[in-house]
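Report on the following structure.
As you look at this complex, bear in mind that one protein chain is not there, while each of the others sits in place.
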Amino acid sequence: MQYRRLGRSGLQVSELSLGSWVTYHNQVDTGAAVEMMAAARDAGINFFDNAEVYALGKSEEIMGQVFRQLGWARHTYIVSTKFYWGLAREGVTVNFQNTLNRKYLMQAIDGSLKRMQLDFIDLVYCHRPDPHTPIEETVRAMSDMITQGKALYWGTSEWSAADIRAAYEIAEHHHLHKPVMEQPQYHLFHRQRVEQEYARLYEDMGLGLTTWSPLASGLLTGKYRNGIPEGSRATLDNMSWMREQLQDKAKNEAVTKLEAIAKELGCSLAQLAIAWINRNPRVSTVILGASRLSQLQDNLGALAVTSKLTPEVLQRIDDITKPLAD
Amino acid sequence: MQYRRLGRSGLQVSELSLGSWVTYHNQVDTGAAVEMMAAARDAGINFFDNAEVYALGKSEEIMGQVFRQLGWARHTYIVSTKFYWGLAREGVTVNFQNTLNRKYLMQAIDGSLKRMQLDFIDLVYCHRPDPHTPIEETVRAMSDMITQGKALYWGTSEWSAADIRAAYEIAEHHHLHKPVMEQPQYHLFHRQRVEQEYARLYEDMGLGLTTWSPLASGLLTGKYRNGIPEGSRATLDNMSWMREQLQDKAKNEAVTKLEAIAKELGCSLAQLAIAWINRNPRVSTVILGASRLSQLQDNLGALAVTSKLTPEVLQRIDDITKPLAD
Amino acid sequence: MQYRRLGRSGLQVSELSLGSWVTYHNQVDTGAAVEMMAAARDAGINFFDNAEVYALGKSEEIMGQVFRQLGWARHTYIVSTKFYWGLAREGVTVNFQNTLNRKYLMQAIDGSLKRMQLDFIDLVYCHRPDPHTPIEETVRAMSDMITQGKALYWGTSEWSAADIRAAYEIAEHHHLHKPVMEQPQYHLFHRQRVEQEYARLYEDMGLGLTTWSPLASGLLTGKYRNGIPEGSRATLDNMSWMREQLQDKAKNEAVTKLEAIAKELGCSLAQLAIAWINRNPRVSTVILGASRLSQLQDNLGALAVTSKLTPEVLQRIDDITKPLAD
Partner (left out) sequence: MQYRRLGRSGLQVSELSLGSWVTYHNQVDTGAAVEMMAAARDAGINFFDNAEVYALGKSEEIMGQVFRQLGWARHTYIVSTKFYWGLAREGVTVNFQNTLNRKYLMQAIDGSLKRMQLDFIDLVYCHRPDPHTPIEETVRAMSDMITQGKALYWGTSEWSAADIRAAYEIAEHHHLHKPVMEQPQYHLFHRQRVEQEYARLYEDMGLGLTTWSPLASGLLTGKYRNGIPEGSRATLDNMSWMREQLQDKAKNEAVTKLEAIAKELGCSLAQLAIAWINRNPRVSTVILGASRLSQLQDNLGALAVTSKLTPEVLQRIDDITKPLAD
């Protein structure tokens, strides 16, 4: 495992990291989380990704319990959370859902710290942009979390380049803590934002990336080529929105072509897809999701594949996938 | 009930809200307050207005007890207080009355938090301008309350446009928290400040409005057309200053003319007056006062009236009231 | 008693105030202090001046006990302290004596709060200039005391106009809390600094003055015309430095001439001298010292004299004292 600076910051994250999205509470209980996080750490992973909205707070609770059980020294791991969706799902939800206003953010960080049983969270993200809150209000609240010692670095997730730059410039102007990283979706079928839209931000503000969905929700493992298998995340009630995409015919055919390349390189489809992200030097870390230890262990095998991605291999991958990518 | 951003901030307030001025402690005890605040919330109201001076601190105490009794989650409601008049009414009162100096403000917020039994107050206002304190001193103290986590947003009440702009510019220059809202008197007979004086502030600094006295202290309900009725607020000792205005002959005749319009629209006079304020998109919320549940319920009926205020109806209302308005 | 703004700040101080210099611990014990401070407050005085060095901390302790005994609400009085001399008088004293460096100041405020048994002190002063500490270091430390809530306003004592202005400009540049007041010696025989040197500061930065030594250490009471009387402060060991000045022949003759004017106005010499300071609108408050209640009560009589100081009387006073004043 190698470590990369989170953008221009001085924090070093492992090139692969482990997220809890979808899996924790739904597919992974505390026992399984202990097993997988211990294995991840043994493999050199030092960053564990989370969000308030994952399993509506349960994912934070489980990860907090794992930290307690494993007893890791606080300085040896990096943990994140993200704010935007809120936990409220019924009743009076205005100002506590889909917002980045000060009222929500200042209460949200306190809630996450409590659920995780931590004194501070390393990375805090604005989980989505909020067009109804001035960027300055959000920047001040995120910066205040850091000044108060409740967080160390802040960033965004799925923000436009223009909004990220605005946040950076507002923070610079008012001498506040500037955003350091962005968490975008990035995989073989979703490339435009990372490769084109953010292009100038890497140099101009030193933006780091912690990317999510390396396997396009499983599409890149090839398992959706014959429909939705039993027990896959696409069968979960709250994941119905992704079913159509997962059965896209052209993409599943492309996956079959990628399989041939994977075979040549002696790796699995998933390993090829993860290695392809990892080879992009703008990516600070590739967040893996896993519902079983075996899955995580297979994914970690991607580390050995990156060096095999020669310019010629990359060209062949581009020829297969780029026409289908957004 | 609809929700509107408080000016350009990310906080959303219900278009109608409930205040405690005059009523709490004088006409409304904790039991009645529980009943009315619960009804208000059931109707979608999320903002409850208060001030240190209302019933000299008793109004804050009652509202704090109501929050406790109703057990609402803290993120589901917005509460305000205001500072300027001070609580002292005898003895040494200099620096604790009619001031916005640092000494008073820093002690006042602590007093309000204690009386309300809260960790923070959402909105804090400078209740009046203080020409004897530099605006910078006041801006620093209000901003410090927010930095210390004791408040979330700050604003003014009954300040001139020039003073509001000065506060905004001083905060911007020194990188402090900027004022977000103003609480002006606004009703059919008092329009100049909101409609003319503040005109440029809405765009220039994103000023939000939380308006008070929608019914001109009852004048717009028509109940003062035959003198001061028993039990009305105009009979309260400390409200004697408004008696003359309430019996103004021309205004009470105008009210009779408005009653004809109300009848046409199938609503009460009060509902017409409230709907007229609510139809102004610069207004973030109309603060209602009520001494009885039935009164509040009648007022809430204004929501159905706003859409009936066609340009033609508005013109007729203007013809009746504008010549008499200040 | 009238109240004046402390310079351009929003804080209002009584035109006469009571200091503890020389007297507390030496001539005034807690019992006498209770008596005099109660009388002062009854007369309308709201500001009580102190310093760390007065009786090496004992003066702060006594005043703290008086506040406890009298049980005044914290918002009804203003209390000060001053830092520079330090408490150390033997042993390793470097960095704890005659300095305004950060190390000393940050520990000094904590010591004063403890001795006074207070949560915050209203006014904190740099008791003298320190040419060996950068003004920026001192400004940051004083401003930090305010940000931390340990003090409300800060100022200087016996600083040059150039240094005061430097402190103001540095604070403005770095967006820190700016100095608000200066405590200079000011009386009929010491006028240059207040009247000439500081002249531009009143308008440019709104400097307020809390003046000390109104009676020139007793010279202006006339009691030193026949040598040093028993029991006067000039007989105290640590006051020997002022004996020569107190017996200055020309000044004592001028005092005899002033006595004639006092007689005409129907007041005591001390009252005339205090009224003369009080008539200067640049002075926010005249700090009185008193070792006995009767002395304080006589001094308070000066309030009735100020209005008798017509231009013609002032001219006669100038003719007598100005040639002898520095």
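Residue numbering begins at 1 within each chain, and the chains themselves are lettered A, B and C in the order written.
By our rule, a residue touches a chain if its C-beta (ideal position, glycine included) is under 8 Å from a C-beta of that chain, and two chains touch if they have at least 3 such contacts.
Because the structure is predicted, anything quoted here is derived from the model rather than measured.
Judged over the whole assembly, touch between the missing chain and the shown ones holds for A, C. The residue from C:9, C:26 or C:99 that touches the chain not shown here is C:99. Touching the missing chain, out of C:27, C:133 or C:247, is residue C:133. For the chain left out of this panel, the touching residue among C:144, C:158, C:197 or C:318 is C:144. Of the options C:27, C:107 or C:297, the residue whose C-beta touches the omitted chain is C:107.
Listed for chain C, the residues touching the missing chain in the whole complex are 88, 91-92, 94-96, 99-104, 106-107, 130, 132-134, 137-138, 140, 144, 148, 174-175. Contact residues of chain A toward the unshown chain are 3, 5, 8-12, 14, 41, 44, 46, 74-78, 120, 122, 147, 149, 152-153, 175, 177, 206.
The rule we apply is simple: only the chains that are shown with their structure count from here on.
Fitting chain A to chain B on Cα positions gives a rotation angle of 90°, stated in steps of 5. For the pair chain A and chain B, the distance between C-alpha centroids works out to 44 Å.
Chain centres here are Cα averages; for chain A and chain C they lie 63 Å apart.
Chain C has no residue in contact with two or more other chains.
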